[in-house]
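Data block below; observations after.
Complex shown without one protein chain; remaining protein chains in place.
Read from first to last, the chains carry the letters A, B and C; within each, the first residue is number 1.
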Amino acid sequence: MRATIVERPIDAAALLAEVASPAHGATALFVGTVRDVNDGRAVTGIEYSAYAAMAEKEMRSILEEAAVRFGVTAAVVEHRVGALALGEASVVIATAHAHRGPALDANRYLIEQLKQRVPVWKRELYTDGTREWVDPSGARAMAGAPASAPGARPGGASHA
Amino acid sequence: MRATIVERPIDAAALLAEVASPAHGATALFVGTVRDVNDGRAVTGIEYSAYAAMAEKEMRSILEEAAVRFGVTAAVVEHRVGALALGEASVVIATAHAHRGPALDANRYLIEQLKQRVPVWKRELYTDGTREWVDPSGARAMAGAPASAPGARPGGASHA
Amino acid sequence: MVPVVTRVLLFASYADALGTSAIDVALPERATVADLLAEVRALAAAHALPPAPLVAVNQEYAALDVVLREGDEIAIIPPVAGG
Partner (left out) sequence: MVPVVTRVLLFASYADALGTSAIDVALPERATVADLLAEVRALAAAHALPPAPLVAVNQEYAALDVVLREGDEIAIIPPVAGG
């Protein structure tokens, strides 16, 4: 079980190898990549930044939750920060288990929770030369309205 | 969209590359591998065989279903046949989409349907030197009881 | 009606059980998948097969009432175990 913020390209094959074991019959991998269009705007790249220490801590918490919920015995997450070009991987999650159900369930849980809770941010660069922080909570970042209710925690999970 | 029965090791990274596109934000990969224990018996390897032409045809049908159901724009499946050692990949499925939901949903659909419908068989080799065809339908293959009801099609899908 | 000798493909445990990867079955014209299975069951070695195995015609799973045509590619399909 490992969760790391990295500043270099992510090697998906290395993550697959990291979770490999003869005890596993199933390995699931998720790769998030920089897309050329978002919300109808042409994107030329994305700058990712993170509160790295907290991001790793939160990702480890999510991994531990997945271990309890799904019994996954091997899982690893890498999230990249820095300037990423189109098609480059921003996040890779590998999960493995004796059977496919837990491997697939844990993989989806990890990416969903990561997107809700892990303090990583992205600023999209557009073809018109502008750039903007992405706020998946709805409003564009800094648009005035609060992104979250007072005291609310991302994801609504009980991790006080 | 490609589905192939192969007689050589499967290169998961090559499949990831095959479905890559700047239009995709999410790629899901499933890797099925030879496990060292099945049903409590110590396994030393698995021999896979297939009705190759029909297996490829059925896998292509499943890919087309996934394209309709989930809108996945890129998907590839390779299933290996022959003698596989512990830890080697028997099947790899890569799916990609602009968003993670369809990529993940399609990936799970493909492996579930593949296991129900695609004419591939495996014979496990055990540490005691014996070997046995695997029948996931319940009874060991050739145990006498019918594996399926008369006229039934695997998976119950309507592909007359 | 002249019976047509039809080749039926066998795989995996069924091929092992019958000791061959194909058997020849004599069928009347317009025989169905059910007729084929009845003929197969009459073979001495067929006790090793389940009573109602799956059949594929031209590489697609076929219901019992599908009518066979000369030149069809016919196979008896053991319980699948891919992945």
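Here is the rule we go by: a residue touches a chain if its C-beta (ideal position, glycine included) is under 8 Å from a C-beta of that chain, and two chains touch if they have at least 3 such contacts.
Keep in mind the model is a prediction, meaning the values are calculated, not measured.
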{"item": "Chains shown that the absent chain touches, full complex", "value": "A"}
{"item": "Interface with the undisplayed chain - residues on subunit A", "value": "32, 48-51, 53-55, 57-58, 79, 90-91, 111, 114-123, 133-137, 141-142, 144-154, 159-160"}
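Everything that follows uses one rule, which is that only the chains that are shown with their structure count from here on.
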{"item": "Centroid spacing, where centroids are CA-atom means, of subunit B and subunit C in whole angstrom", "value": "24"}
{"item": "Between subunit C and subunit A, distance of the C-alpha-averaged centres to the nearest whole Å", "value": "51"}
{"item": "Between subunit A and subunit B, centroid-to-centroid distance (C-alpha), Å", "value": "27"}
{"item": "Junction residues of subunit A - those touching two or more other chains", "value": "100"}
{"item": "Per-residue multi-chain contacts in subunit C, two or more chains", "value": "83"}
